[in-house]
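Every protein chain of the complex appears in place save one, which is left out.
Coming up: subunit A.
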Amino acid sequence: MSIFTWNLISTGSLRDLLVHPPAVWQWHRQRRSKDPCVLSAKFSATSFLQSKMKLNKIFSDQIPALSEKEEDLLHQVKNIRTTPRDNRFPSQNQALHCWNRYNEWLVCLKQTGDDDEKCQAYRQYSLSICPGNWIENWDEAREENRFMGVKK
C-alpha cells in the first residue's frame, strides 16, 4: 500500500466514493434536508449559490473611504506590535515575563518621577502581556501598600 493511496483513504475521499454512489447522495440530501438537527440542511444548492454571491460581494465591495484622521489611526493600528519576546523567558509559561514587564513600568515611573507620558511604552508592554485582572489586582495592591514588587 503506497503512501499515496493511504493519503487518499485517510482523507476519506476514496472511502466516500466507494461507500456512497451518487444515487445514495441524492437520497441522503433529500432525507437530511427534512431533519432540523442536521448541520448541512441549511446548505442546499440555492443557498450555497446565494452565499457564494454574498462572499463575492464582500470581497469585491469598495474599501470604504476614510477621513484623514481615520487613515492616520489605521496606519497606527497597522504598525502596532505587541510586547516583544524576552529571551530571559523562553519557556511556555510567561507569567514571570508579565510580572517583569509590570515591574519595569514601575521602575520607569520611579526613575522619571511618575511621568506617565515617558513610561507609556512600558505600560503598554505590561498591558499587552498581562491579563486584565492581574493588572487590576496589582494596581489595587499598590494603592493599599501591600504590593510585593517594586516599591515606591
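In this section, a residue touches a chain if its C-beta (ideal position, glycine included) is under 8 Å from a C-beta of that chain, and two chains touch if they have at least 3 such contacts; residues count from 1.
By definition in this document, contacts and distances are computed from a predicted model.
Undergrad: For the chain that is missing from this picture, which UniProt protein name fits: "Elongator complex protein 6", "Ubl carboxyl-terminal hydrolase 18", "GPI transamidase component PIG-S" or "Cytochrome c oxidase subunit 2"?
TA: Record says "Cytochrome c oxidase subunit 2".
Undergrad: In terms of residues, what is the contact footprint of the unshown chain on subunit A?
TA: Touch set of subunit A with respect to the missing chain: 1, 3, 6-7, 10-13, 16-17, 25, 29, 36-43, 48, 63-64, 66, 70, 73-74, 76-78, 80-85, 92-95, 97-98, 120, 123-124, 127-133.
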